[in-house]
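All protein chains but one are shown at their positions in the complex.
Up next, subunit A:
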Amino acid sequence: MAADSTLALSLVEEFVSGLQDSKAKDAAKGVKDGKFTVLQLVEALGSSLTSSQPHTRARGVLLLSEVLQECYRDLTEREVEVLIAFYENRLKDHYVVTPPVLKGLKELTKCTNLPPGSAVSMLRSVFQDIHVQSLMLSERACVYSMLINIMETREAELKGLGADFVFGFVQSMDGERDPRNLLLAFQIAKNLIHRGYELGKFTEELFEVTSCYFPIDFSPPPNDPHGITREELVQALRAVLTGTPNFAEFLLPLLIEKLDSDVQSAKLDSLQTLAACVSQYEHKHVAEFLQGLWTAVRREVFQTSSERIESAGLAALTALTSCLSRSVLSSDSEDSLSTFLDFILTDCKHHLCEPDLKLVWPSAKLLQAACSASTSASHIITAAVMPSLLEQYNNRAQCSHRRTLLEVVQRFIHSVKNCQSSDNDESVFLAFRESLCGVVFSALSENNSSLQITATSVLTSLAQQAGLLLESDIELALDHLTRLLLIEEDDRVSLAVAECAGALAQLHPALVISKLIPRLKNEMYTEPMNQDQGEASELHSHHAVRQRCLSALAAVSIQPSVVQESTPVLLEVLRSAHTGDVSFSVDEVVLTCRSLQRIAEQVQDTEEAGRCFHNIIIPHLLSLALQAALQGEGSSGTPSPLVEEVVLSAMVPVISTSCSRLQPTLAGQTASRAVSLFLDGDVSFLPDNSFPSHMQLLKKQEGDSWSLSRLVCLLMGSVCSLPRSVEVPQIDKLLSALEEMSCTCSHPLSYTSAAKCFAGLVNKKPQGDSLDSLIQRTVKRVCSELDSPSSSVHTQAFTLMIWVSKALLLRYHPLFTTLTDKLFSLLDDAGLGPMAAADGFSLLMSDSTDVLNRACHADVRIMYRQRFFSENKAKLVQGFNAAPQEKKPNYLKALSNIVNKLPKQVQVTELPALLSLLLEALSGPDQDIHLTTLSCLEPVLVNPPQVLIQQLEALVNRLLALLCSPAMSVRIASLSCISALSYFPVHEVLPFRARVLRALAKPLDDKKRLVRREAVQARAQWFLLGSPGGR
């Protein structure tokens, strides 16, 4: 024991007199290891603590406090008591001793076994002996942390102190200036309020001492290491100010005053604080300030120039109204809700009668904000507003006025929808049902497209009000919609009508099935009149009607029950088009496929919908395509539109969307049927089965005919979009058939689809030897074809190679690198045509729409583009430098194709290395390269990296030179880059101002209007640069 006390003594000696800070750690370790106790350490400190030098005493206390920081957990209650008594006593010592004392006390407050009463006594001494605001920053933080610690553990004791505690806190934070400490102080204040401490007569003091910071005006210094934001302070202060209704009488006048400020952020903060505080208040708290609050909010919404302030004002109004609505339920005193709504109605209602003046919208928004607050508010407001709105509508003759009024009505219905709960309240608009329907139907019959569009959205909103419209109303509405679909030429109207019909179909599927679908079907089958005369306009309008019917059928098909009725109509169209019973143009057939695709995308994924697609639609599509292809072989009479490639390509997404989205089990079944059809000629699942047996769809066709071989794209649609959990049967046989086809077939769609299908399967094939050997075999074959100068299938081999590369790149397969090397070597190859390889990079980097994307469940790793780029940029730069002059454009093209597709962040970081190359690309003669390079540069210019600014001179020269390019697209792109340059740091670009303005005068007189438009914009930006009121 003696040895231990000497150890303690020596540590004390070295720390206090030797000023070795590290000894505090050793002492703490000694205590922890049980070599000596804290109290023994105190004894060892004896001489230092009684020294006549305040600095020595401070040093002694510091050692003790630092030891406590390490081992406050191990102290016994008795030790704590002694230590607290000691520290409290030390508070009265010289001021240099205070900091370590506070530190020690802070550590002690963390102890879980504080003896009862000690917390209170500690606080009393701190409040008595210390003037917090004359302490240094970190000591003040110490005091706040003490308070926070004690409030966590000794809540009951502190509450026993009563309002004295609040008073002590108010005194200690009064005048605090540091944002870090303010965050702590606000937290304490928030705890005081939220945990129910008694504020007593110090309520106003607590409010004063915190509200003096409102609104927070703080901008952190640059490179602030503490990372405190204005927003944090705003939120912390708001939590204090809005915490208790007791502050209402002080806070609300303050908010009214601050709302009058010229500072936008102050307005915003005041409005947001208002919205937050009233959620705690009752009507009695706000009653006397209603007039003032309303005037302030109204002013902000009527005269604002900022959308954020406007929406904050509206949100505050909603909160205030819902606060008043809550108290209506509980009090039978003066009805403050209707008083308040009266203010609003008096000031706003008359503006609604002037639909062409500016204030109609702000007024409507204010009324709607109040309306959306509660059911009672919406009853009062709609009762006051709707009759006059509807009357106005009927009295006004101008369509623009009527439209504004109708839009206002629509917003009212919408705002009420937001507040209605699911309870069995009847709709607020029940009283107006008849007149609302009348107005809507009359607007739909009006001959003005914007009025019709507005009316459809009113109709949608009305339909969504539960229990408002009667069945007869819906029927009438559907009649109107059908009529518009059939006669209205305007695209925007038919889009709006289809959307509205879709909404109605969600709510009333049965009515849509019985009323709408049969009429659309009939309409599509009526032949155009005067067919003999064959008037072009007549045919055109008939085509347009069919087009609208087709998209309307797609729009209403969301519920499976509707889908079951609508898809047979679409299939019937395809069948009649094929047989020629009714003539449909190729365009119409493509649109039909698009509609089927859209339905597959939006229908709810139920068993019913899945069966509809996998068991009916897909077999029918395959059967029709096969019939058309076989008939094409025979080629007698008019060919069916289904032999067209556009139609075939439109069928693919129908199949792939259903296979990727609907019912995986059924999709697997579809895929295995498709595989057996293509590999074995198994036609048993196809309807209208009159096909020759043993067709060999994947084998080389007789006479190299492609009408059957290209059907492989349909196979691709089904097998490449399956979820990865579903297995494709006979995959090895399938893969080798596809490889053979893609390397031998001469028809572009056939060999490309086969290559894509191969790639799609490779991408999903599980990792392993079989995959590796498959890839190696394919690569070998492709390379030998490409290397043999006499081969006739260069393009085919190259296509297969690009697609397989893409499949491997996406999944980060290690064998990808062999393919990249081959690809780079092809940049020098003349055999493929000038830019084929360079364009291949564009395909590699972009998203493909039909295979190898996430929607098809392909294995796509994140950031594969970045990875490809960072692994290969060196090769590219090297290749460029080594290439002979006439090959250099190939490298530049490849580079700009790659960089163009990279995410912007990567472009910005990679740019330094590539800038000189890109600038070189801008000075070459090739317009395509100019265009891709400019489109790489433009996004980077928005947030220019330093290296770009250093090269500004060269960049400006190149861009200005391109203004004379013969291609207008290059001139336009270059102008928009020049426009972006004006946003660079002013001191960097200002020297160029005069030169750029002079150079931009010329394109102002360009012969192309689109160029002039861009030039005007760029020149306007440059004029504003460095000019007062500009930038």
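Here is the rule we go by: a residue touches a chain if its C-beta (ideal position, glycine included) is under 8 Å from a C-beta of that chain, and two chains touch if they have at least 3 such contacts; residues count from 1.
Rule of thumb we're sticking to: contacts and distances are computed from a predicted model.
Enquirer: Could you tell me which of "POPLD-domain-containing protein", "Pleckstrin homology domain-containing family J member 1", "Cytosolic iron-sulfur assembly component 2B" or "Vps72/YL1 C-terminal domain-containing protein" is the UniProt name of the chain missing from the displayed complex?
Expert: Options "POPLD-domain-containing protein", "Pleckstrin homology domain-containing family J member 1", "Cytosolic iron-sulfur assembly component 2B" or "Vps72/YL1 C-terminal domain-containing protein" narrow down to "Cytosolic iron-sulfur assembly component 2B" for the missing chain.
Enquirer: Can you say which of A:A383, A:V646, A:A961 or A:L1024 touches the chain missing from this structure?
Expert: Residue touching the chain left out of view: A:L1024.
Enquirer: Given the contact definition stated above, which residue among A:S305, A:T346 or A:S725 touches the chain not shown here?
Expert: A:S305
Enquirer: Could you tell which one of A:R78, A:R195 or A:K358 touches the chain left off the display?
Expert: Going through A:R78, A:R195 or A:K358 one by one, A:K358 is the residue touching the chain not shown.
Enquirer: Please identify, in ascending order, the residues of subunit A that touch the omitted chain?
Expert: 260, 262, 299, 302-308, 351, 354, 356-360, 400, 966-968, 1001, 1004-1005, 1007-1010, 1012-1013, 1016, 1019-1020, 1023-1024, 1027-1030
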